[in-house]
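Please read through the structure below; I'll follow up with questions.
The other protein chains are all here in position, but one chain of the complex has been omitted.
Moving on to subunit A:
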Amino acid sequence: MTLALIAALPFLGALMPAVAIRAGRSACATLTAAFTALALALLALQAPAVLDGGVVTYSVDWLPALGLNASFRLDGLGLLFAGMILGIGLLIILYARFYLSKSDPMGVFLTYLMLFQGAMLGIVLSDNILLLLIFWELTSLSSFLLIGFWKHLPEGRQGARMALAVTGGGGLALIAGMLLLGHIAGSYELSVILSQREVIQASPLYLPALILILLGCFTKSAQFPFHFWLPHAMAAPTPVSAYLHSATMVKAGIFLMARLWPVLAGTPEWFWIVTTAGLVTMLIGAKIAFFKDDLKALLAFSTVSHLGLITMLLGMGTAKAATVAVFHILNHATFKAALFMTAGIVDHETGTRDLSRLGGLRHLMPVTFVLAFVAALSMAGIPPLNGFLSKEMMLEEAAHTALGPAWLLPVLATIAALWSVAYSLRFLSAAFLGPQRHDYPHPPHDPPFGMWAAPAFLAVLVVLIGLAPMPIAAWLVDSAASATTGSAAEVHIKHWHGLSSPALWMSVAAIGGGFAILSAARPLRALYDAWPKPEAKAIFDAIVEPMAGLSRRVTATLHDGSLTRAVAIGTTAIAAAALWAFATAPHDAGTRMAMPVPPVVAIAWALVLAATAGLVLTHRNRLFALILVGIMGLIISLGFAWLSAPDLALTQITVEVVSVILMLLALNFLPRTTPRESSPLRRMRDALVAAAAGTGIGALAYAVMTREPAFPPISAYHLAQSKPGAGGTNAVNTIIVDFRGYDTFGEIIVLGIAALVIFALAEALLRSAPALSRLAGTLPRPDSAGDRHPLLMVMATRFLLPVALMIGVFIYFRGHNLPGGGFVAGLVFAIAFVMQYMASGLSWTEARQRIDHHALIAAGVLTASAAGVGSWFFGAPFLSSSYTYVHLWPLEEFELATAAIFDLGVFLCVLGAVLLALNSLGRLAVRAGETSSNDPYSIDPDEAR
């Protein structure tokens, strides 16, 4: 349970900024950080069990038929990663609070950050690999939002798109790979998969699964040849870079390789692919990093290089190398996050992060310099810092691994380490050493404590782990490495391995070579600049642009802006498919007895058909067409009444009234006639399409009605249980408020949302300048009635109001047993009020209206929810209903049902929604110039006195 809560907390935290941002930036950041801190605290409570070698699990069945369960696990590896994600996440929130300027929307930023944090946490805590994939995709999406946070920068948008294209594309491959893996192992639970090493590696599907999974990991972790997206993602705000590229996003691929290490590693295929990719990435990244002038670009390529290092170690396939990889994951997160943050500080305080414009900052920004100094030396692998420890262990492993000739891997690893020393030193010397300058864009100084506190904390960790690795870090590394390899790791971290250790001499060579390269920076730079280099972005664009162009062309051809064409194509396709299905399947004539046709019904039928034909012929006269629609609706409701559906008849006739009023109001603004635009040919085509579809639907309806149902209808149950189960004799109503109450609950919410959408649309219109200028003066039209408030109508509607309301109440109460109910009652009430609007005008009615329409909708939804939630207190599921009979003298015995409360909610929601919709149109009319008297024929007793 705790595990699910830990994974959920960041997502809950993501909602907080929306609530808290108005309370100020600090309050908002504090509240959001509290969720991360709470998750971290809960994680710490689980830690003792995990460090003892246990695995904490929690599982809820979600879609067990698909093998998709919300199952979580926490072992040493998960603990290490979850700790880094939450711990560094906390520091990032603190840092971002000071980094972001007042003009940046910090609430949005924090929401994206927490979404990302939750997604990352989900990856490392998932036990079900399908669940893991969902979180994986979530990281791609949320990182897209984070990288492109500065929407106004084209680099930000392009970098975000590139990151999404590469990691999202890899994610697709990963889905396929994971599905194959689950298929081989026969389960989607990691705990099962991890025990199936022999089965998986013997399977013929092992290689495809491996390649697909590695594609996902390599794209995410920026391994060669997919490393190019990472530097472009540097357009993000620095807190994002510090988070995504030290502890989280790019480590997700590493995490997955470590997670699946027990079942995937150890084969030649794994060794060759993973080790080579890691080695090449490490070399390329380290070399390019040295020649970058942008502080963040330098760090970006160094990240690529270090990710390559970790990948290479995992690729070696030995438990020892995997242990070193785990240790370096931790070390890299600490020094790289600190370095990104110091780079951000330099950028923030000097206004540039271009190394050619920096230098001499050590006296101007002493605190920042100390932090950068510690972290950069750790990155270079200088003793005794933590980066030295893991790099030394890496070199040791490299010295004992043969990739082709025995000397190849150690030599290449040493060269990569040498470049690494060189770029770390360059980071320090070019920014902080050298003479002070006088042309910084801003006069530099150290930032406030809040901004350097986070990197300082990390720098302290760098030193502490470096000085005392055994007490500070070994237990965590031990636990994580044991969980990774599946065997006890027994970590021993030492500074001194003795003179006979090859790693010592490789290290010495690397440090010496690094200094040498730094001193020869200028000629090397000239050589580098003269060398032709493939520009990754150009290649990427060259691949993506034609594809984007093609899809643009396809889209433009399919959607040429003509909606009618799309409808015609869709209708024709469906009709053709139906015809094909009909023509290729056998069928007999229906056998069901036809119902006799009384003459009155035949006349009504002829009327509907005549009205329909008239409508099609005369639809250009819009008012006349609307009247015909009203006639059809009336006859249809009569038809419902005759065909044993009194509830439908009541609903249809009331809805018909409000619909026609609504369309009349709309017609008030629109042209009165439709111009003749389409050619005869076009009309012929439309008529053909429509006739084909109509014939098909009519034939289908006839076929259905002349046959008995293929299966006995389930409504026999509803009819039998209506009285004993739901306590009502009107089976239609008991289905609506009881048996299928969930449906109805959803429906009234939809109706409420529709009304709010209408309100918002009207509101938007009332705020748009072009719309307002067109709206002004359109009303009243020259052909409007002369008398705005006809005496008879005003008086009649006022007398009718209480009567109409009484009828509404009556319909509501009888609904459970006789035709009626909340829907119809709500509509009757709405009509009663709409009559007042029509007769006495908007301002008169609004002045007397005490309850807001929005409030009615909310009250309706809340009442219905209360009726549903209420059943929980009696231990019954949501929306269970109950009823009892009450005898109150002098009344007859009557029934009280909780379903009536639900129906009350339906009533309120329908009433509010209908009134809000019509009222929105009325407000448009007022802005269009419609005038109405404030008190037509009203006698105010106070005024009269």
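In the analysis below, a residue touches a chain if its C-beta (ideal position, glycine included) is under 8 Å from a C-beta of that chain, and two chains touch if they have at least 3 such contacts; residues count from 1.
FYI, contacts and distances are computed from a predicted model.
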Q: Select, from "Na+/H+ antiporter subunit C", "Sulfurtransferase TusA family protein", "PadR family transcriptional regulator PadR" or "Sarcosine oxidase subunit delta", the UniProt-recorded name of the complex's unshown chain.
A: "Na+/H+ antiporter subunit C"
**Q.** Touch criterion as defined above, residue of A:S26, A:S487, A:S768 or A:T931 at the omitted chain
**A.** A:S768
Q: Write down which of A:D104, A:E137, A:D686 or A:E846 is the residue touching the left-out chain.
A: A:D686
Q | Among A:L74, A:M632 or A:L879, residue touching the chain not depicted | A | A:M632
Q) Of the listed residues A:L467, A:I697 or A:A855, which contacts the missing chain in the full complex? A) A:I697
Q. In the full complex, which of A:P596, A:P680 or A:P877 touches the chain missing from this view?
A. A:P596
(Q) Considering the complete complex, identify which of A:A119, A:L409 or A:I758 is in touch with the unshown chain. (A) A:I758
(Q) Using the document's contact rule, name the residues of subunit A that touch the chain not shown here. (A) 556, 559-565, 567-568, 571, 592, 594-597, 601-602, 605, 608-609, 612-613, 615-616, 619, 622, 625-626, 629, 632-633, 636, 639-640, 642-648, 651-652, 655, 658-659, 662-663, 666-667, 669-671, 674-675, 677-678, 686-687, 689-691, 693-695, 697-699, 701-702, 704-706, 709, 713-715, 718-719, 722-723, 729-732, 735-736, 740, 743-744, 747, 750-751, 754-755, 757-758, 761-762, 764-765, 768, 770-771, 774-775, 817-819, 823, 827, 910, 913-914, 917, 920-921, 924
